[in-house]
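For this view, one protein chain was removed and the others were kept in their places.
Lettered A and B in written order, each chain numbered from 1.
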Amino acid sequence: MYIHNHGTFVGRPVADMKYYKEDVSRYTRLHFRRANRFVLLSLAGACRCAHEQSIKKNTGVYLTTENGNLGDTETVLHQIFQMRQFPMPYNFINTMSNTASFYVAQSLELLGRNMTFSSKLLSFERGLELLHCDMVAGSVNEALIGGVDEASFSKTQFEAKFDRRYEDYNMVEGSCWLLMKKEAERAMGEISVVAAFADLGRLLGWIERQAFERPVFVAHGILVAPEDKKAIGRALPDATLFDPIGDIGYFDSAAASAVTHFLQRDGGACLIHVNKDTRGQFMAMRVEKY
Amino acid sequence: MTEKAFIRGKAVHCALGEEVGPVVSAMRAHQSHTTDVPLSLINLDYTRPYYRLPVKAGDPPPHSEAFFYAVLFRTVEKAIADAGLQPHEIEEMPIFFGSTSIDIPLYEETYRTASNVLSQTSSGYGNIANEIARHLGVKAGCYTFTTACTSSANGVLYASAMMGQGAFDRALVIGYDLFSNLGFYGFEALKLIAPPPYRPFDKHRMGVIMGEGCGAIVLDRCRRDANDFYCLGGANACDTHSVTTHDPEGHAIAAVMREALASAGARPEEIDVIKAHATGSYHNDLTECNGLKQVFGDHLPPVTGLKPFVGHTVGACGAIELVLLSEAVKAGFVPATLGFETPDEELGVVPMTDDLAIESGTFLLNYFGFGGNCVSLVVSNRD
Partner (left out) sequence: MKGSLDVDLKNKIKTLIVENCDLDIEIADIDDEAPLFQRNSPLELDSIDALQISIAIQNTFGIAIRDSKEMRRVMTSINSFADHIQPE
């Protein structure tokens, strides 16, 4: 699968939604009166990725997310249980997070595949598997695929989920997208492998079988433990550590962020991104930038 | 598709019951049952119908976490038992989970006394699939689809497509949506809920009646029984007309049906029966019928809707209605559209008013949802 463009919108959350609306209005003429934070975040990344590209109508949209929209779901539950009123329709409709992948398709006039998808801590990698399946089947030749998540704003939830100190991370929100095509011509890079491994040993076995033509960078997901990193480092002795979570910040679509931030760097390099989930399963992505 | 994905095991828990045999018998007897749910949470003095799960002695109280997992795990375990899976087969079987509400029913009760629970507690959309994996000892991947009413239909679509490409030998597809106040009050706020009887495609249709339930399907590359269904093909596309309604002309819906037929290598005239999405809302039925007429012209095969039996089970309907349809056919029939009385000239499609005797065939199943999501699946149990 070949990478033809990338788009990134990552930062500390801003309370005033006008900030996002103004940003998105630079890329699309549609006005998003009913959009919430999650929708606007999705648009901000996807529209950057599609900007000044000729995007075909049958381009697929694959929005991967860990949490989807949280804000409107809380609002609707508050309206029903605390205010004892009907939920407001705008809020209720946006509790269904696929409204975000819909608005991406609507603003870019895309009639192809439309998917909102999640896979605990491996959403972006598993989403790439779906895209790969569609490309092999011939049902999709071009696609926008992104990882979108609001910032984690709960210390207790974060620490319970990851067993990591909340204070050690810069909590950001983000929307990181790739324009992927089956076609190699004029590509800026490729994702050559997306693979899952039941344990560290099998991951290391795969790494050892890789041959590299370009300098290698290695990046890790949040749950990759220090001892895992050491073992991966030994298997990739010449690799340079790339730390987008430390450099840019953490949000639950950090794997997508790692890829798009790698693509912002100089060409002629290869990224091995290793992610791990709560079940101890590993997933690796191999990304080439030409 | 190079390899076929056969339905090796299945289970369903819906308003008609939790055993496939009796559920199919109830469909044959044209039974259905709705419960009047008061809108008391928001101090209104009327009720709206809902296809609730039957209350069973010994079950944990509805709306409890224990009930949520009891229904889910029981249904999944029944599908696995029906498939006769060996432990090593379970371990390497990926899970495809589709739902509109995901884990919201787990947290709602706490909102009676607290707020902001979900964002402080929920650990993401992928969590329920992971809980199923943990419960069953599955080591393979978990895929969660959150595309509103097409969620578990997308699960079937990708599980069968990936299996067709040889990615794995079997997969578990689950559609699950329990009653949630968020969904119930939300649909009523959109003025979508109809009084009983539920009558999709009828001139006097007045909207949707929601339902709750769980459907679980074990797909396998090997056919166990000559009568087993398999997934022939399918498609997903986006209708960008509006976030809540589809283009009334039905162009997008027609396109997705055509793509599904093409991927299945089936011509329109090879379809024996269409299982319509048929929600009973004014717009959805109009759009779907316009789409059907575009694809099938004057040669429309018999069309039926299954929601009057179990309600609109939103994200779960993909898996639930596939089980209901395939099991009814294996029992020798496709049920009529329960509740339908008066044809609507504007629709120009009259659904089945009598059961159709049929033991094998090729079927098109439609699923549409909010966010313009459209899915059509083609399944068959022909040789």
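By our rule, a residue touches a chain if its C-beta (ideal position, glycine included) is under 8 Å from a C-beta of that chain, and two chains touch if they have at least 3 such contacts.
Owing to the predicted nature of the structure, the values given are computational and were not obtained by experimental measurement.
When the omitted chain is restored, the residue from B:Leu190, B:Ala255 or B:Leu306 that touches it is B:Leu190.
Residue A:Gln85 is the one among A:Gln53, A:Gln85, A:Asn170 or A:Gln210 that touches the chain not shown.
When the omitted chain is restored, the residue from B:Thr121, B:Thr245 or B:Ser360 that touches it is B:Thr245. Annotation for subunit B: contacts to the undisplayed chain at residues 44, 189-191, 206, 242-245, 282.
On the side of subunit A, the interface with the absent chain consists of residues 33-34, 85-90, 93, using the contact rule stated above.
To be clear about the criterion, only the chains that are shown with their structure count from here on.
Work out the mean CA point of subunit A and of subunit B, and you get 28 Å between them.
For subunit B in complex with subunit A, the touching residues are 1, 41-43, 100, 104, 107-108, 111-112, 115-116, 118-127, 129-130, 133-134, 139, 141-148, 154, 158, 161-162, 164-165, 167, 181-182, 185-186, 188-190, 235-240, 243-244, 252, 255, 259, 263, 369-373.
Those residues of subunit A whose C-beta lies close enough to touch subunit B in the complex are 34, 61, 65-68, 70, 73-74, 76-78, 80-82, 84-89, 92-93, 95-99, 101-103, 105-106, 109-123, 126, 129-130, 133-134, 136-137, 139, 153-154, 156-157, 160-161, 196, 198, 252, 278-279, 281.
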